[in-house]
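For this view, one protein chain was removed and the others were kept in their places.
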C-alpha cells in the first residue's frame, strides 16, 4: 500500500492491549495510524455531567456521557480503514458489540480480538468480521500483511 | 397511520416476551406486523452444521449457524419500520447489541427493553435508541402511540 | 400516475389545514394517501412521560416525547413520495424546519405552505423546496397536477 | 485523535459566539478547524441580487441569496466532522433548525447551543443532537473532550 | 419475471410514441406498467404560474413550472425499474438528457430511443445506457425480452 | 416470516438446478418467490443483435446482448431478499462471480452452490457469502430455515 | 473557508470561458482549484478509436470515446465541491445537461452559465441548480462569495 492505513481500536479499555499494538506498530515501522475512544475510564464515564451539567437520574448521567463519547467514536470509525474490536474477560462490553454492528452495516472491514471462551457468545459478531485474532501479536501480523508493499 | 407498521423483535429468545407483545397487539387490534429471528434455540444454534455439513471446530460450527441466521435477520431488519431490542437477565447477548449497532448505522428507529440494572452497561446502546422501556406494556403503549390514527 | 401518491403533512398542528386538505382530496377523488404526525397536541407533548415514566427536568420530559414522536415521523417521512411543510402564525415551529432539512438531505420533494410574512425568515427552507403555496387550495391544485392521468 | 477535527458553526450570526469559540480553541491549542456560513449579515442577505441581478419580488431576491449561500453551507456541512448549531434570542432562525434536520438525516453528529427558554420549542432538534450546551465554555469543553489524546 | 415491470417513458412529448408503446404492451399482454411526465404541453409549461401565482419574468415562470413537474418526474423515476429516454427531431430536449444523467448517477437502467442522426451528439447519454433503440418496435422487443417468463 | 421471501437464482444456465429448486419449494409449500435470468441460452446470447440490429464484430454483438440482459438481472437482483449463486462444471462463468461481487458491494445476502473442486478458486466469492451449499437439497433446507414461522 | 474549493467546469469546449475563469481566479487569488474535461475537441472525440482500436460503425467509435472520457469526467465530478455547467450558442450540448442530471441526483451544488435565449429550454436544468449566471464575471463573483473568509 502506498498510503498509511487508519486503524481504530474499539472495545475494552481496562487492559494495555492498545499500548501493545502501538508498540508493535512502532517496532515494525508499519505505515499504520492508530485511533481509539477516550481510554481514561473515569473521564469517559463522567464526561456528560462534568461538562454539560449534573443529573439526578443515573440513566441521564450515562446518556449524556455516552452521547458525547459517540461524537468521537462515530467520527473516528467512519474515517477508519479497518477496525479491531476487542472483547476482554470482564464486564458486558455491549458497546464493543454495538460498534461491530455499526461496522457490519457500513460495510467497513473489522477483525475481532478475543479468547476462545467467547466464541459461542460472539458468533454473530464474528460472522460479520474478516478475521478473529486471539493475541495482540496476531493482530500485528494481520496489519503487517494488509500493508505489505 | 394508514398502513400497518412492521416491527422486528430483536434479542433475548429465552423468555416469552415476544408472545406477550403479540398478544397485546392482537388484543388492541393494532395495525402492527411482528417479525423476529428463529426463536427455537436449538434450531438457531445447530442450523449451520445440520444443513451445510458437520464441523469439528466449534468456531466453524457457530460461524456457519450465525451466517445462516443472518440471512433472515438482516432481511427482516432492513424491511422493518421499527425494532425493539430486548436484553434479558441471562447470557451476554452480544447479538442484541450487534443488531442495535446495525440499526444505529442504518438510521432505523429502535427502542430498547431492559431492566434498570443494565442501564450503565447499555449506555451506548440506549444513546442510539429512540426510547427505553422496562416492561412489555410500555412497549405496547409505544407501538399504540406510533400507529394512532 | 398509475399508483396513488403518498403525501406527508408536516408542521403546524393548531389549525385545521390537514382536515381541509383531506376534504379536498376526497372531493376531487385524487389518488392521494395522506399521513401526518400525531396531531393531538397534548398526546404529542406528553407521550414520553405518560408511557415511559415521569421526569423531573422539563428537558428530559420533552426529550422522551420528541423521540417517541420521531419513530412515527421518520417512518412516515421516509415512506412518503412528497411532503407538505406548513408554517402557521404562532409558535417557533422549529420542528417543521427540522423536517424540511431532513427532506432536503434525503432528496425528497417537498412544498412549503406559509404566508407572505414569513418569506424572508424561511428563505433557506424555501430554497430547498419544489414550490411555495400560500393557501390550501394551491396545495390541492399542486397535488392534482402531480397525479393527473 | 491523531488528526484535527473539522467543526462547522451553524446558526445565529448576530452575536460574537463564533469568535469566542475561535478564541477558546486557540487558547487551548485544540486541533480543531472551525468553519461557518458567511457571517456578514448584509452580504449574506444581498448576495443573490448583488451578484446575479436584481429582482422586483422579495421572494426571488431571498431565493437567489439563499441558494448562493447554500453552495457554501452544504459543502462545509458535508465536509465537517461535527457541527454546533446555535439558537440565539432573536429572530426565528429556521435556517438553524433546517441545518439540524440535514445533519440528522446525514447521520452527522451535532451539538446544540441555546438557552433554557428554548428547551420545549427545540425538543425535536435536541432529540437528534448528541448534546445540548448552554454556554460557549461548555462547547469548548465538549470539543476538548472529543479531541483529547 | 414474476412481478410486473415499472417503465417510465422520459423525453419528447410532441409525438405519439408513448401511445404506441402502450398499444404494443397491451397487444402483447406484457406485464409492464407504464408511467411518464404530464404530456399535455400547455399544462406542463403553465402549471407553475397557473397554480402558484403569476410571474413577470419568464425565468421564474419557467422555474416554478419546472419544479412542480419535478415532483412528479423524480417520484416516478425513482419508483421505475427501467426508463426509456426518447429524443425526437425537434427542440433541444435538455430535459431528456438531464433525466438520463440522473438515471446514470442512480445506477438505474435506461434505454435510449433516437434516430441515427443524433448518435454523435448523444454519445455521452448513450454511453450510460443499456441499449439504443431506433424504433418503438425495438423498445417493445426489449421490454418483451426483459419480462419473458 | 410473515411475508414471502424473494430469491434470485444466479449463474449456471445449462443444467436443471433452477427447476429442482422450484420443485422443492412447491413440494414444501415454502413462501418463496423465485426469479432468475433469461435461462434460454440462445435467446440470452442473441438478444442484442436480434432486437437492436446486427453487428460484424463479435465484441459488440456480445456487448449489446449482455447489456439487455443486465436490465433484467440488475432489476431482479436489487429486488431480491437473498440470492443463490451457482457455479457448475463447465465454462468460465465469470458472470456468476460478477453477480456475487455486486451482491457483496450491495450488502445483500447470498449463498453459493458449487462442488468441492472449486473451493480454492472461489475463495473470494465464498468469503463474501453467508453460506456454501453443495447440493440443491441443502439450498432448499437453507430456504426452509430462513422462512420458518 | 479554510480550505480551497474544488470547482469542475462542465460543458461547452469551443470558447475560452474556462481560461477566463482561470484568469479571474488567479487575478483575485481565490482559493479555488479548477478542473474540467479534456478540452481538446479532436482528442476528446477521437480518443476511443485512437487508443483502443478502430471501429467501422460511427456509433461504436463515439461509444468508445465517450466511455473513456467518462472515466475522467465522473472522477472529477465526484471529487468536486461545486460545478459550473456552461451552455453555449452552438451544438446540442446534451452532455452538459447529462452532467447536470448527475449532479442533481448526487445532491452536489451546481450553477449554470448560459444566455437569456436558453431560459425556457433549460428550465429543468436550472430548476436543479443553485444559481444561474449569464457572464463569466458573475461566476467569478459567485465563487468569491462562496470562499470569502
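To keep things simple, chains are lettered A, B, C, D, E, F and G as they appear, and every chain counts its residues starting from 1.
The working rule: a residue touches a chain if its C-beta (ideal position, glycine included) is under 8 Å from a C-beta of that chain, and two chains touch if they have at least 3 such contacts.
As the structure is a prediction and not an experimental result, all values here were calculated from the model.
Q: Where the complex has a chain not shown, which of F:22, F:104 or F:144 is the residue touching it?
A: Checking each option in F:22, F:104 or F:144, the one touching the absent chain turns out to be F:104.
Q: What residues on chain F make contact with the chain left out of this view?
A: Contact residues on chain F toward the absent chain are 58-59, 62-63, 65-67, 69-70, 87, 91-95, 97-106, 118-128, 132.
Q: Going by the touch rule given at the top, which residues of chain G touch the chain that is not shown?
A: 33-35, 38, 43, 47-48, 50-53, 64, 67-68, 70-72, 74-76, 79
Q: Which parts of chain A are in contact with the chain that was left out?
A: Residues 1-3, 5, 81-82, 107, 109, 111, 130-134, 138, 141-142, 145-148 of chain A touch the chain absent from view.
The rule is simple: only the chains that are shown with their structure count from here on.
Q: Report the inter-centroid distance (CA atoms only) between chain A and chain G in whole Å.
A: Computed from C-alpha means, the inter-chain centre distance equals 43 Å.
Q: Measure off the straight-line distance from the CA centroid of chain B to the CA centroid of chain G, and report it in whole Å.
A: The answer is 49 Å.
Q: Between chain D and chain E, what's the gap in Å when you average each chain's C-alpha atoms?
A: 40
Q: Among the residues of chain F, which ones contact at least 2 other chains?
A: Expected reply: 107.
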